[in-house]
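Remarks on the structure that follows.
All protein chains but one are shown in place.
Chain IDs A, B and C follow the sequence of writing; residue 1 opens each chain.
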Amino acid sequence: MPTMKAAVFVEPGRIELREKPIPDVGPLDALVRVTTTTICGTDVHILKGEYPVARGLTIGHEPVGVIERLGSAVQGYSEGQRVIAGAITPSGWSNACLCGACSQDGAGTLHGWKPMGGWRFGNTIDGCQAEYVLVPDAMANLAPVPDALTDEQVLMCPDIMSTGFSGAERAGIRIGDVVAVFAQGPIGLCATAGAKLSGASVVIGVDRLAGRLQIAGKLGADHVVDISRVDPVEEILRLTDGRGVDVAIEALGTQQTFEAALRVLRPGGTLSSLGVYSTDLKIPLGAFAAGLGDHKIITTLCPGGKERMRRLMSVIETGRVDLGAMVTHRFKLDDIGAAYDLFANQRDGVLKVAISP
Amino acid sequence: MPTMKAAVFVEPGRIELREKPIPDVGPLDALVRVTTTTICGTDVHILKGEYPVARGLTIGHEPVGVIERLGSAVQGYSEGQRVIAGAITPSGWSNACLCGACSQDGAGTLHGWKPMGGWRFGNTIDGCQAEYVLVPDAMANLAPVPDALTDEQVLMCPDIMSTGFSGAERAGIRIGDVVAVFAQGPIGLCATAGAKLSGASVVIGVDRLAGRLQIAGKLGADHVVDISRVDPVEEILRLTDGRGVDVAIEALGTQQTFEAALRVLRPGGTLSSLGVYSTDLKIPLGAFAAGLGDHKIITTLCPGGKERMRRLMSVIETGRVDLGAMVTHRFKLDDIGAAYDLFANQRDGVLKVAISP
Amino acid sequence: MPTMKAAVFVEPGRIELREKPIPDVGPLDALVRVTTTTICGTDVHILKGEYPVARGLTIGHEPVGVIERLGSAVQGYSEGQRVIAGAITPSGWSNACLCGACSQDGAGTLHGWKPMGGWRFGNTIDGCQAEYVLVPDAMANLAPVPDALTDEQVLMCPDIMSTGFSGAERAGIRIGDVVAVFAQGPIGLCATAGAKLSGASVVIGVDRLAGRLQIAGKLGADHVVDISRVDPVEEILRLTDGRGVDVAIEALGTQQTFEAALRVLRPGGTLSSLGVYSTDLKIPLGAFAAGLGDHKIITTLCPGGKERMRRLMSVIETGRVDLGAMVTHRFKLDDIGAAYDLFANQRDGVLKVAISP
Partner (left out) sequence: MPTMKAAVFVEPGRIELREKPIPDVGPLDALVRVTTTTICGTDVHILKGEYPVARGLTIGHEPVGVIERLGSAVQGYSEGQRVIAGAITPSGWSNACLCGACSQDGAGTLHGWKPMGGWRFGNTIDGCQAEYVLVPDAMANLAPVPDALTDEQVLMCPDIMSTGFSGAERAGIRIGDVVAVFAQGPIGLCATAGAKLSGASVVIGVDRLAGRLQIAGKLGADHVVDISRVDPVEEILRLTDGRGVDVAIEALGTQQTFEAALRVLRPGGTLSSLGVYSTDLKIPLGAFAAGLGDHKIITTLCPGGKERMRRLMSVIETGRVDLGAMVTHRFKLDDIGAAYDLFANQRDGVLKVAISP
């Protein structure tokens, strides 16, 4: 039985490279030879034991690669084709998908949807920090990569770009809106780029790291707010002449950023939440106008599927955004331990790492 | 100077009938002789000092009456015409209004909007529990009452019906949705009716009072859940085979109902909040799927304006809903003290009272 | 090789019962034993040679039946289960589906969508006027029928109800809208029911047949307009005090109804078109306000897929609509020639026929 290397969750605190069998290909699957992948903040939560997954699971949900073998029922692709798949892999055929809630797909469950049901790679099935990854429901998920784009250019599409942009999209940003984005990590930076791309006339980027605020400026922020120096709520109200923002995007997952996002919102505005929270949240009565402010709070899980990937790659191909600056470090798969160490500790100005098996 | 009787907020605990001057009519105003009005739960908050208004203010925001005098710049109406005005009186000309956030109108403020800025009657200007009420921005707010409808038939339009229906409308209910409505007071009952009217295939009404649950059944609830007997979250999950609801409407304004509404929501579902809260709210991490459930939380303040009133009256006129059962008691304005006493203490199965000056 | 009876398009003017092999079941398919089906107006177009299909094709796209055999990759169903499938059978996995355009699925084509690409039964693959039908992409299309519902109760779901309701849904009908529905054949009647179910306060049904206008009244029309007696444009403007309608639904597919629908529309209103046209259409300059009326013209092809079917059946199960009156005649499959003869010639007040193999 042929084997491959894979980064495996051993126990809290340990993700290690192991030899595993190359998986069998079911009728709806595709086996993809991974050429580039990356590490996500969620993987660090898994590493730390903060998000539970099965021991022995291969981690990673952002694959770029080449089709190695196609399932017997898969049509429309050929072996050797370069492809990506989204972090979320909707089946296409579940009730959730057919109802427009693809990320909440509960393929195989009784009622057809469950929270985060569409997130399978490195969560409920083996992921892509490995030499090979098995893509389920391949026809709904494999998106061919245009020849003009390199692996690194599309590496952000499966998760970071899809998630960040969705923060702008789901908020229904309109031309002329004022938008604040709380936290300028990889997802926040993509939300900043997505807000500008959606027609916001003013984008305000918020963070505490000068390096990130500088990149925010390049990706679309008209103003940056350094929370190590000023109170972000006061500063944003000042920047907007007391009017507040039409849309606030939360891209970190803490009470502090969630609450600040709510406090800068104009009456009738929308809080678009992308963060993964780890505690109960508090909604302060005043910030919520006692429930009478015509506010919306919208949460979004990274949209996936091949059409989503196709669209995001087209945005990169025509130069609408350049996320090249996001990949700050490169590692071989054999050195993934060092990559986790760097990324988990946020050393050396790291934003995203590229991993090549 | 001619005077009139008006129910005035004297101090916490005291709303009393006083003589006040009949107000002067500004160029954009209309003076309306009130023929029927009612008391709202919010008025009881004012009475108890829980919601602060100026001492001496006339209370009440649900007027039915007859035009007595028109401002010099008001066109398109005639004195003697029977009209209603919404509880919320948008100016029409503020930035908030022109941006689709009419209830958050900040007419007269620098930036054109503020939370609840559109709620003026009995909040920032004299209300309608009086013989006469001055309607601001009359051209945007006076809605002629069709001859076929009685005062009592349209008495719910200004607030209760507009608010309750908006809970269904803003949630974007689609044909075939399953909807739960938490609390079956006057607003919750209207939300129940509105959910059915919007195409929900299953409406579940939740309350602890048998009388209200019975009316819920008449107004559109397919199932009623008596929280004095069962746990509403468990019961709703049971009724939906574990699937949860597409839309949950909160119509009371408590942590308990807000949280239960969130807990019964399917992934991708919408919590439509109508309640006026009096404390900070807690969002439990699990019920919120850590922010990854594609949930929406939408709050709404009663939509106003003459076009809204016209539409709601048309719904009554063609018999789509019959809110007749909502008026359970009738009082003269002279007896408004007794009316407050009955309503504030929720005695005698009271839902809404009709007050006739 | 086992065979079955099937209604086959032989040549223009001839649809006949033939013996055909019972089809093989591919990995994504399900073989369904048909228990009830019906004839659609489109089938009559095929019969007359007005809509071209391959000779030898089995006709029919409205199946109710029992699962006989499941493809090797199909999970979540069991043989013997009673199911329906929509007239349109989206794959779930095409770009069109993943982009929200499921009816335009181009499964198997290069670019993933084409007009009417989702309509396969009795168009590009064998249909269901037969003893058995092969359902493609079964996991996306098979919807279990609740025990409480009979075959005839769900027989309208696959096409007529889904199409008619979509005319109301895609128009974005809001509570309080005035809606006119042009033509009260089976689809128009369902559009009338769907408009009422969506919250329209006034629904106006238009046709020339007294029997259909009578059923329109039962299904939700507040007013009926008999075009054999009055001019529908004049009459509808009279009924609306010159204001016009918010939404006009076209449910026949002729220049005359399309144009009348446009002429009764208020500025800013929506024309929702369901008809299958057979000629170029003319938009009169005046009716179109020279392109400056903020009008929308929206066309819709019957939405399919198992989640759509589930929702429509839930509407019937909770009694929101009763389409029982739509089935006016019943035939054995052996007598399908007589059924076509009756239906094609619209004799005997026929609305829909039920065919039982």
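The definition used in the following text is that a residue touches a chain if its C-beta (ideal position, glycine included) is under 8 Å from a C-beta of that chain, and two chains touch if they have at least 3 such contacts.
Since we're looking at a predicted model, the values are computed, not measured.
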{"item": "Displayed chains contacting the withheld chain", "value": "A, B, C"}
{"item": "Contact residue for the chain not shown (choose from C:Val66, C:Ile125 or C:Leu281)", "value": "C:Leu281"}
{"item": "Sole contact to the chain not displayed, among C:Gln256, C:Thr299 or C:Gln346", "value": "C:Thr299"}
{"item": "Residue touching the undisplayed chain, where the options are B:Thr37, B:Thr58 or B:Ser91", "value": "B:Ser91"}
{"item": "Chain not shown, touching residues in chain C", "value": "96, 99-101, 103-104, 110-111, 113-117, 119, 241-243, 253, 266-268, 273-285, 288-301"}
{"item": "In chain A, positions touching the absent partner", "value": "165, 168-169, 174-176, 178, 194, 197-199, 201-202, 222, 310-312, 314-315, 317-318, 320"}
{"item": "Contact set of chain B toward the excluded chain (per top definition)", "value": "26-28, 72-73, 75-76, 90-93, 95, 97-100, 102, 108, 112, 137, 139-140, 305-308, 310"}
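In this text, only the chains that are shown with their structure count from here on.
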{"item": "Centre-to-centre distance between chain C and chain B (centres being mean Cα positions), rounded to whole Å", "value": "40"}
{"item": "Residue numbers of chain A (touch at least two other chains)", "value": "99-100"}
